[in-house]
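Of the protein chains in this complex, all but one are displayed in their positions.
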Amino acid sequence: MDELDELYQEIILDHNKRPRGRGELPGATHTAQGDNPLCGDEIRVFVRLEGDKIADVKFIGEGCAISKASASLMTQAVRGKTVAQAKEQIQKIHDMFTGQGCCEHTSFDTDGEIAALGGVKKFPQRVKCATLAWHALDAALDGKPNVSTE
Amino acid sequence: MDELDELYQEIILDHNKRPRGRGELPGATHTAQGDNPLCGDEIRVFVRLEGDKIADVKFIGEGCAISKASASLMTQAVRGKTVAQAKEQIQKIHDMFTGQGCCEHTSFDTDGEIAALGGVKKFPQRVKCATLAWHALDAALDGKPNVSTE
Amino acid sequence: MCLYYSLMPSHSSGGATAKKTFCVQKVREDFPILGTHTRAGKPLCYLDNAATAQKPQAVIDALSYFYANQNANIDRGVYELGAEATELYERARKKIAARLNAASPAEIVFTRGTTESINLVACSLGGSVLKQGDEILITAMEHHANIVPWQQIAARTGAAIKVAPITPAGELDAMAFENLLTERVKIVAFTHMSNVLGTINDAAALTKKIRARCGAKVLVDGAQAIVHGDVDLQALDCDFYAFSGHKIYGPTGVGVLYGKQALLDSLPPYQTGGDMVVKVSFETATFKRSPHRFEAGTPAIAQAVGLATAFDYLDTLDMPAVRAHEADLLAYASAALREIKGLTIHGNAPNKGALIAFTMQGVHPHDIGTILDSENVCVRAGHHCAQPLMGVLGVQSTARASFALYNTRAEIDALVKALHKVNRMFNE
Partner (left out) sequence: MCLYYSLMPSHSSGGATAKKTFCVQKVREDFPILGTHTRAGKPLCYLDNAATAQKPQAVIDALSYFYANQNANIDRGVYELGAEATELYERARKKIAARLNAASPAEIVFTRGTTESINLVACSLGGSVLKQGDEILITAMEHHANIVPWQQIAARTGAAIKVAPITPAGELDAMAFENLLTERVKIVAFTHMSNVLGTINDAAALTKKIRARCGAKVLVDGAQAIVHGDVDLQALDCDFYAFSGHKIYGPTGVGVLYGKQALLDSLPPYQTGGDMVVKVSFETATFKRSPHRFEAGTPAIAQAVGLATAFDYLDTLDMPAVRAHEADLLAYASAALREIKGLTIHGNAPNKGALIAFTMQGVHPHDIGTILDSENVCVRAGHHCAQPLMGVLGVQSTARASFALYNTRAEIDALVKALHKVNRMFNE
């Protein structure tokens, strides 16, 4: 599989075409917007916390296949999780892209489909796309209104 | 005679050490200051016009050998001349240094010792020094308070 | 010792006497980077020239030669090396003044680029003339560099910004523009060529219209137009013209602000410091006239020389043939792109420079960019520093292929082939 095919794996293309968890979330308790100044893309993440648990999470906004698929995968991954678990997941995503082990697959806990984002590591210019929704989720959970992947 | 000796001819060195026409001119009808921003040198020229005639002309200020000698030579050259004659002389000085015939001696009307300034032509960086007093004279005759050889 | 300067030997004459020619294959050999970066057998296909152009060997050599033979600070040295460097720098100014038909070299101010040139005018002119209730007129097709500096000075002075709309084809709406030209307008700033739509505005006609309507000063953003047209400042008659060296085959770090001399001399300085002053005391300072008034501190000396060399290089080419070649690239690419399923070209002005912004159904421009890069085809994907225009076009971003004189039809074929790959990957 060449690098491009690894980037645009079936899972990514599928989540791009049929994003899960897309739409407004009435009754959201937290929300934040992520801006990618490079392309003007914006993703807004909504979270409904019930106690310590992410009862629901959704996103709206335009983006490239990577950022949309990543947002879609994110909603799957953290729905039903505790805030602490979500934070851990965010950290793992962060580590995957900024870690020293840039080019090998890290011991990243795949959480199923999320592993498909691994192909992005070979495309440093696209890392910001892959992390945009995660940054927005992080900001939302922290009660910040927005974040930019400068 | 090498170029340096041509620049610092006896006449120049003499006028530098013993400048003629140096000092304030009480009763001056016209005066202007010339600034050379490169080195901070300033020369102020005083003129006493009687009718159309330059009855007296003097200068004060610090400067290099070239600018001082040139100022000194200037006072000699235009004292007693009409404004028109002085203007003509200023033009000749201007032409000598900016004319196309940069490297040959032009048909510059020597007016005696002034020809000694010809050596400056081989030193383009010093032309502003040689013309400073003349610019100031020109400004004074035009009723302008100052001039800068930027 | 009657110098003045010893030009770099290799291109001191050439242009003037030799017959001018243009052969794209020969010209490509003048740009060393074009032979590098081959990937999987595919040659570098650089189609992001509107962002920055590649440099001919003559420019690279001029920089090396300067540093290895002529380097000194300017305007200050009584020694020969310093006089030589000063002469080279001022010769660069003269060269550019002559080529653009400025009235005098004193009208050419060296800046870092278009952005600084516009900031300078916004600050020095805007800060002087604008007051509460005044208007600055821009257009809907401006680059951020010709928007944000005006917002800043408007906020500081209480002036308002008005935006002239564009037509669906991407042309300036002439009628609306005229209607906006009231006595309140003190500054009009518009682009000579859009870096997204490609639209070339008739700067001379617009300036004439402005002059007829009000006393507004006119700034033209020439960042793109300087590359694709022959700028004649006397014909344009604008008050200011701004462009960047790096887009016209010159070095980074240098650009130009042209301004009418009387106007420049009447403006307060922008940056201050050494070289631009006549006299300084602890209390106050007096300033030189233009252009030195606007060149505080040590300028981009080598880069100015390099920029003049870029123009020298262009002077060795048959420029009408270059223009014809660029027009051919644009026509060829436009026709080919229109054949691609789901592709929309943004900007269809009859008078258009050699670039094409486009979107494709079902694919984000970023993904287009990445897939094209895998074929070694370099295009831009994003908002091209024209976010407000994106809003007008109803898109978030676009892809953009922009052409230089060294591009070829074969490279457009490679672009088209790669775009088919995009469709295969995303839309099948």
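Every chain is named by a letter (A, B and C) in the order it is written, and numbering of its residues begins at 1.
In the analysis below, contacts are C-beta pairs under 8 Å (C-beta built on N, C-alpha and C of every residue); 3 or more make two chains touch, one makes a residue touch a chain.
All figures in this text were calculated on a predicted structure; none of them were measured in a lab.
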Residue of B:Leu49, B:Cys64, B:Val83 or B:Ala115 touching the missing chain in the full complex: B:Cys64
Subunit A, residues in touch with the chain not shown (by the definition above): 3, 35, 37-38, 40, 102-103, 121-126, 148, 150
Interface with the undisplayed chain - residues on subunit C: 32-33, 36-37, 44, 46, 48, 51-52, 54-55, 57, 59-60, 63-64, 67-73, 76-82, 112-116, 118-119, 140, 143-145, 147-149, 151-152, 161, 163, 244, 246, 251-254, 269, 271-275, 277, 279-285, 296-303, 366, 369-370, 372-373, 377-382, 385, 387-388, 391
Interface with the undisplayed chain - residues on subunit B: 2-4, 7-8, 13, 17, 38-42, 62-66, 68, 123, 125-126, 129
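Going forward, only the chains that are shown with their structure count from here on.
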Separation of mean Cα positions, subunit C and subunit B [Å, integer]: 45
Cα-centroid distance, subunit A relative to subunit B, in whole angstrom: 77
Euclidean distance of C-alpha centroids - subunit A vs subunit C, Å: 38
Touching two or more other chains - residue numbers and ranges from subunit A: none
